[in-house]
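Here the complex is missing a single protein chain, while all its other protein chains stay put.
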Amino acid sequence: MNEFYIAILSLIALLGVISVYFKKSPFDKLIGLAIMMGGVIPLIVIKGYLDVAILVAIIMPLTTIFILQATGRNTDES
Amino acid sequence: MIYDAAMIPTYICGIVAVYAVIRILTEKKTLKKLVFLNVMNFAITGLIVLSIPDIMVLLAGIAYFVGSTLEANAIASTYAGGVANE
Partner (left out) sequence: MPGVVLNIIIAALVCWILFITIDIIFRLPEKGGVSGANAIGTTIAADKGSLNGGCMMGNIVCSPDASAGTLLAACGVFVAGIPGGLLAALLVYIGNRICHDPGYAGTTGAFCATFLIAGFGLIGIPADAFIAGMVIAILTIQGVSHPYASRLLTKLWKVRA
């Protein structure tokens, strides 16, 4: 059971990090960060740190919203 | 890997999550990536809740799902040129 979880979730997190590194548009980088957190949060849950997982799941969208407020509107053409 | 019939929902959720991530990486338009990101959120929530049957795990899954929906909402609104919600 745990082998399947660790294989799938680490694959998702690595693909998210690779996507953040290679994509050019800032919105694509934010989507890559969302993929990476989707891989990391279940890894925290299956080790049993449930309070840490809830805290990370609440803080993650707030940081994205603050980044979007700081950088403003859409200016690139993609 | 040891074959077990009770693990079939977990296998389905994991395979759907990896498929959605591959579709995100091969999609060109940003707004259509968000639709595949929604599929990945559903599958990851299923994986979280199927891991340990406990009430705190349910709260963690709901917090992850609502948070990622809020994040997708903010990204889509800002990309569309309007004001970002919140």
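Think of it as A and B in the order they're written, each chain with its own count starting at 1.
Criterion: a contact is a pair of C-beta atoms (placed from the backbone, for glycine too) under 8 Å apart; a residue touches a chain by one contact, two chains touch by 3 or more.
For clarity, every value in this text was computed on a predicted model and none was experimentally measured.
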item	value
Chains in view that touch the one left out, judged over the entire complex	B
Residues of chain B (touch criterion as defined above) contacting the omitted chain	5-6, 8-9, 12-13, 16, 19-20, 23, 29, 31-32, 34-39, 42-43, 45-46, 49-50, 53-55, 57-59, 61-62, 65-66, 69-70, 72-73, 75-77, 79-82, 85
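Just so we're on the same page, only the chains that are shown with their structure count from here on.
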item	value
Geometric centre distance via CA averages, chain B-chain A, whole Å	10
Chain B residues within the chain A interface of the complex	1, 7, 10-11, 14, 17-18, 21-22, 24-25, 29-30, 33-34, 37, 40-41, 44, 47-48, 51-52, 54, 56-57, 59-60, 63-64, 67-68, 70-72, 74-75, 78-81, 84, 86
Residue numbers on chain A that touch chain B, as the complex places them	1, 3-5, 8-9, 11-12, 15-16, 19, 25, 27-28, 30-31, 34-35, 37-39, 41-42, 45-46, 48, 50-51, 53-54, 57-58, 60-61, 64-65, 68-69, 73-74, 78
